[in-house]
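The block underneath contains the structure these notes are about, expressed in structure tokens.
Excerpt of the complex: some chains, original placement.
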Amino acid sequence: MSTSSLRPLAVADTRASRRTFLKNGALTALAAGAASALGACKPSEPKVAQAAAAPDAAMGHGMTPPAPSAAPAAASMSLAEKRRRADEMDAMHEKGIKAFPAKTAGKGNQPMAPRMDGGVKVFELTATVMKWQTAPDQWVEAWAYNEQVPGPQIRVREGDRVRVVLKNELPQSTALHFHGLELPNGVDGVPFITQPPVKPGESYTYEFVVPNSGSHMYHSHHNAATQVGNGMLGAFIVEPKEPLPIERGVDVDYVMILNDGAHGYTLNGKGFPATEPVVAKLGQKVRIRFMNEGMMIHPMHLHGMHMTVIAKDGWAQPAPWKCDTLNVAPGERWDVIVNCNNPGTWAFHCHILPHAESEHGMFGMVTALVVQGPTKA
Amino acid sequence: MSTSSLRPLAVADTRASRRTFLKNGALTALAAGAASALGACKPSEPKVAQAAAAPDAAMGHGMTPPAPSAAPAAASMSLAEKRRRADEMDAMHEKGIKAFPAKTAGKGNQPMAPRMDGGVKVFELTATVMKWQTAPDQWVEAWAYNEQVPGPQIRVREGDRVRVVLKNELPQSTALHFHGLELPNGVDGVPFITQPPVKPGESYTYEFVVPNSGSHMYHSHHNAATQVGNGMLGAFIVEPKEPLPIERGVDVDYVMILNDGAHGYTLNGKGFPATEPVVAKLGQKVRIRFMNEGMMIHPMHLHGMHMTVIAKDGWAQPAPWKCDTLNVAPGERWDVIVNCNNPGTWAFHCHILPHAESEHGMFGMVTALVVQGPTKA
């Protein structure tokens, strides 16, 4: 499937925008793992078939991007003026995309190696208030575990004995809930129901045998609308003793945590262009574990290839099913497989468009799946 | 299933409202394809069993519909005054329903016949700014393909070679993404990733062999929160080479595109009462292809019959399943089958009630499934 013998078209080129388009971009370098996966660089791409040569008129007044409400006036606008305004807007869009993946301070969701204490895997999580960079131009206050947003990725195995030590250096009490794990009630992490709140300056220890496998989460369960919104969350992945056939042979296992609280629209704590691309080689099998720690649904849309849904909240679906847009609601986890059979750089974003793009370009819940390999002709 | 031997009740009639109710309505005419499907006209319907004869008192002050906050005062309101206010509100509700389906200028989502160029099916889409009528009293600015909102319905066959020529007559750049098609990267339509933006006055050509079947969409992928919200979207239906058994024998194949952007709550670009009813005869099989091009979920609820869900995003579900309320998230497409075994005019609406009804009557995401045939006694 997904094959095409694309016929090149004889067309005129566009001027400056095309040259600019080709000349730079971290994205291009990234995609060039095997060969350039950036479709724009292919000789066989379809091109602009008609390019009116309209010189830009010099305009004396201030430049603002055309808002929808300004469009009626557009009826009487000269083509040159439309172009000038379009170029201005497009430059902002291009700048964002060329910056992707933009470097920012800090990286969340990093795998955390446990300290071993006898047969127990010990994870220490310290909650603090800190500054966190979500995008090149955006710093926010974060309440974070181990100075990461999301907190460090915990990955254990079904049946492991695990100890999680929570240190509270926040100005509020807190508590830790292991969302999706079917633990004994005493370690469920709900203040005044299963434990006292953990006060500022205190520590609290959770210890248990991991009961069920799958894609789970840990997060605050005290004043949680604020604390989780501020960053107190992370992935808790449990490898099964016996993987299902469809889970085997995964080349890339990627956790993608969605959030929409005080830090804006983020994927793993960052907004586009500071989000992290998922990178695979042609023919590889990618597993993506979507987790929503926000307050809104996010229907995640992958371009170019479908996703095969294999699990919900850590439980295998009775039969895998396919989609290209997966609605992920708050608290849900969905596991999907992508068979990377279509080379290129593929947009991958929330399809609630105001979570992904503005007049100033793409932002927020946008990343890319880069499939490195020879592109189709 | 769904049978009932309804026993007529001996009851008094209501006065004016009942006569008004029976006397007119395009809906009645529409439903009367075989026999009247409008239940209100059946002799066997249950009727109002008690109708207090309360003469309307003449009131000197201004008439406003009772808002919820006005209700406490209602405790001391006379029955006559309650009736007078109710009649006033009901008249607005009735007016909307009797107007359905209301005529408006323009119709979107119209099937588009391709021009053949050798073996290639060529579709030309020209994007312009125009005025669009969403309801009898509402005109909006639209950014539209071929002066339709949604744009013309493209319907091709798996394996077809297709060329789509986009002409941009907007005051902004744009680009075309084929949402759900697993195309080569170069025709994916994302500016600065797979192509340059298509500037005002320019054209751009996409050509490909259609790789996968199902209910897909095309829409702008540049400044998309604005451009799609303004109307730059349409259905891209791909007939499969080998239909599934459950897909065969469909009598009515209906595309229903949901939107909630700058044009308000719309079904195929129109708000109630200007929405289009789905019409079938008793015993027919209707396929509905829901597509959400908006920013919100819309749980679509059909009265009187269930929907059997057969596909998600163009991919067959592993097993069909039944529902009467289907949650359609932005970017999703869901295909359902309705076996029209229950005659009548059935409300069909988004069940987020503020998307469908106000104090002034039904509006927005409301239509009807009309099953023409002899009604049950």
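Letters are used for the chains, namely A and B, taken in the order the chains are written, and counting of residues starts over at 1 for each.
The definition used in the following text is that a residue touches a chain if its C-beta (ideal position, glycine included) is under 8 Å from a C-beta of that chain, and two chains touch if they have at least 3 such contacts.
Values in this document were obtained by computation on a predicted structure and should not be read as measured data.
Of the identical protein chains in this complex, 2 are displayed in place, while the full assembly in this structure file contains 3 copies of the same sequence.
In this text, only the chains that are shown with their structure count from here on.
Between subunit A and subunit B the CA-based rotation angle works out to 120°, given as a multiple of 5.
Distance from the subunit A centre to the subunit B centre is 33 Å, each centre being the mean of its Cα atoms. Contact residues of subunit A toward subunit B in the complex are 1-7, 9, 11, 14, 17-18, 21, 27, 37-40, 42, 44-52, 54, 66, 68, 70-72, 74-75, 77, 79, 82-83, 85-87, 89-90, 93-94, 97-98, 297, 299, 301, 303-306, 318-325, 327, 342-347, 351-354, 356-359, 368, 375-376.
Here subunit B touches subunit A in the complex through residues 129, 141, 143, 165, 170-173, 177, 179-180, 182-188, 190-209, 211-212, 221-226, 228-230, 262, 295-297, 312-315, 317-319, 327, 329-333, going by the rule given at the top.
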